[in-house]
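Okay, so here's the structure we're looking at.
Removed: one protein chain of the complex. Kept in place: all other protein chains.
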Amino acid sequence: MKYALIPLLPFIAFVLNIVFGRNYIKDRAHWIAVPAVFGSFVLAVSAFTDVLSGNVININLYSWITSGDFHVTVGFLIDQLSAIMLIVVTSISTLIFIYSIGYMHGDGGYYRFFAYLSLFVFSMLVLVMANNFLLMYFGWEAVGLCSYFLIGFWFHKKSAADAGKKAFIVNRFGDFGFGLGVILIFLTFGSLDYMQVFGQAGSLLGQTIDLFGYDVDLATLICLLLFCGAVGKSAQIPLHVWLPDAMEGPTPVSALIHAATMVTAGVFMVARCNPLFNMSEIAMNTVAIVGGVTAIFAATIALVQNDIKRVIAYSTVSQLGYMFLALGVGAYSAGIFHLYTHAYFKALLFLGSGSVIHALHHAKHDDEQNMQKMGGLRKHMPLTYRVFIIATLSITGIPFLAGFFSKDEILWRAFLGGELGRFLWLLGTIAALLTAFYSWRLIYLTFHGSYRGGEGQEQHIHESPKVITVPLMFLAFGAIFAGYVGIPPLFVEHGDKIGEFLAPVLGHPEGHGTHVQEFFVMGASIFVALAGWIVAYTMYLKKTDLPQKIGSLFKPIHTLLFNKYYIDELYSRSIVQPVLKASDKIILAFDTYVIEGIVNGLPNLIGLFSRKFRTVQTGFLANYGLVMAFGVLCIIGYMIFVR
Amino acid sequence: MTLPQLFFAYFALSMTVLSLLIVTRKNPVHSVIWMLVLFIHIAALYLFLNAEFLAAIQIIIYAGAILVLFLFVIMLLNLKREETAQKYQSQWPISMGIALVFAIFMTMIVGKITVMPALGEYSVEAIKAEGSMMTIGKVLYTRYLLPFEIASLVLLVAIIGAVVLAKQRVE
Partner (left out) sequence: MLVPLSWYIILSAVIFSIGVFGFLARRNLIIMFISIELMLNSVNISLAAFSHYLQVMRGQILVFFVITVAAAEAAIGLAILIAYYKNNPTIKVDEINLLKG
């Protein structure tokens, strides 16, 4: 029961901050939010040790909806999968909350920021801990709402407000599918409880459903609908467009919501529903292909972007693609493993870039996110530089850091997955090469070379305060050591602790390969990581005119990538503009005939009535009292004389 | 008429007169003073009804707290003479009619009571054996614990509400 406090503590912090924040708490908001989320973290650790000793907690707290056969409870399921997610969410939230104390210091909406952030943590924890689909759906929508609030946190900036709307609307496409999937699950299984649904998952085999006259495999349909939601939330092709724009929000938000936790909800959901996905090969392949294509697609865009946060955003999309690739080839635990390590090094990258932006902001830099205007920050911000290096080594898969183990596990599992798997492995490896390149490019542009910003700014650049750098160091620790729970059996017998831990929920991945193959896969990924590094080194440190030359040499490709494959423009032309135009026309017609008819007719009618009845409303208290007393008399009279 | 009935007749008569005095006095202070006398009568009536605790809180809370509050407010407002010049609103005849019908109807209800429910366990002897205070306390803190706590919340809200409403707006 005490675990119910895990989501409740941040919720209490939210309520206190939103109710009393404006007038009473103000700049002390963190004194409420940080202890609350830290308390959740402590409880999550206790829950984790509980699960580690073999207890799976499944409790129903409250009967939410009961209507005929439809029965939904508010209940929590803490098993191996949700225990890991709890640790990831609460630990990173705690660090980012602390970081935000420094980063958001002096912002007018300080209390609001912590309120929304607490609400987000609450929603995410509900999503993770739910023991039925409806409660998960609640958390799912609630995190989307918080994401909207926080992207548009600086709502006086038009781009931020627009980005918030974009994220919300794009997510709506995915969530629509997710909602349909949940309904279909209820129609099929007659329940929304995980245990009951997954227990009956086997009965799906061979069932079909009539959809517009075609017989469709039921399992495939359910899984694809659920995956729709995951595509939206986890920013996979074709719904990835919202995530880079979401960088308009404050950097801690980008780190927490748009890198470490919320966007991984899709991965978590697919892993949670693995008994269903196992029933449909088509759905699994779709997941794998979407993941693999997204991984490489987003990585290519990241190559040429100049905004420091956007590069990391595309990198996030790409890494999420990796996770889906792993899920799609049936290596659920590898996907979750990557989710877990990625949370640390990606949060670190974001917070590091936040530290840079923070420093440049204080130096009155006018274009504080543009990497072309940075450079040479290494000597001013040695600590940020160091943690950045650690995060980059980790993400590019340099051996024995966290990212190496998880990424290697995914590529190895993909390699074992037949012909499609080999193809996906190739995509993943190329994406790893690109990842190494753009990650080092970011480092070299930001921290090396000479300062390219405005004059007189450089001496104002200082290392960020302790409250910012200490969380960075904790995360750096995670980025180095988080991977040691999943050492491949190749090196250490039973080294893959996390895979074994998750096996009761996610099963064992199939397929076995020889040691030679495994060394080959590992060697390939190490090779591409180093190759990408070296290319970036030569291009951005040794021959700094080379990027210009290559850019002009492959101008069409460069323009294509720089404009993100024109996807936004495509959506704008094909969906947004037609909808706007059509709605303009419809609204015009609707306006003249229906609205104006109502608008002119109704007031006339109301005016007629109100002129008659207005005299009743005298506004004098005693008149109303008189009428009320008369009403009471009528009731008493009815009781005495009629009944 | 027996002695208790005589007593009751006195109380009924004086309470009716007192109530009429309360609603017809021009000066609110006089109304409040008559109210005080009425409350003391009601408290005595509670004693007849074997409800010592109620008699006590009637004096303490109503007479001691609420009426004093009324007096304070009257003092704070510091009404001018013309404020109390015309006692009744224009609708007073209708009001009187309604009040009369109320009295008639509710008296008729008395005649409607034909079946009495079964008697409960708290007879005069039972309460005497344990003491009025003890009995009501036991019931209040066991069966009616939740309403009791909610009542405390209501009072808290009233305190905060009164402070918020009456305090000066500081801009």
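Observations on the structure shown:
For clarity, chains are labelled A and B in written order, and residue numbers in each chain start from 1.
One rule holds in what follows: a residue touches a chain if its C-beta (ideal position, glycine included) is under 8 Å from a C-beta of that chain, and two chains touch if they have at least 3 such contacts.
As the structure is a computational prediction, the values presented were derived from the model and not from experiment.
For the chain left out of this panel, the touching residue among A:Ile59, A:Val467, A:Val576 or A:Leu626 is A:Leu626. Contact residues of subunit A toward the unshown chain are 617-622, 624-626, 629. Across the interface with the omitted chain, subunit B contributes residues 2, 4-5, 8, 11-12, 15-16, 19-20, 22-23, 25, 28, 31-32, 35, 38-39, 42, 45-46, 48-51, 53-54, 57-58, 61-62, 65-66, 69-70, 73-74, 76-77, 79, 83-84, 86-92, 94-96, 98-100, 102-103, 106-107, 109-110, 113, 116-117, 119-124, 126, 135-136, 139-140, 144, 147, 151, 154-155, 157-159, 161-163, 165-166.
By our rule, only the chains that are shown with their structure count from here on.
Every residue of subunit B that touches subunit A in the complex is listed here, in rising order: 89, 91, 94-95, 98, 101-102, 105-106, 108-109, 112. For subunit A in complex with subunit B, the residues that touch the partner chain are 622-623, 626, 629-630, 633, 636-637, 639-640.
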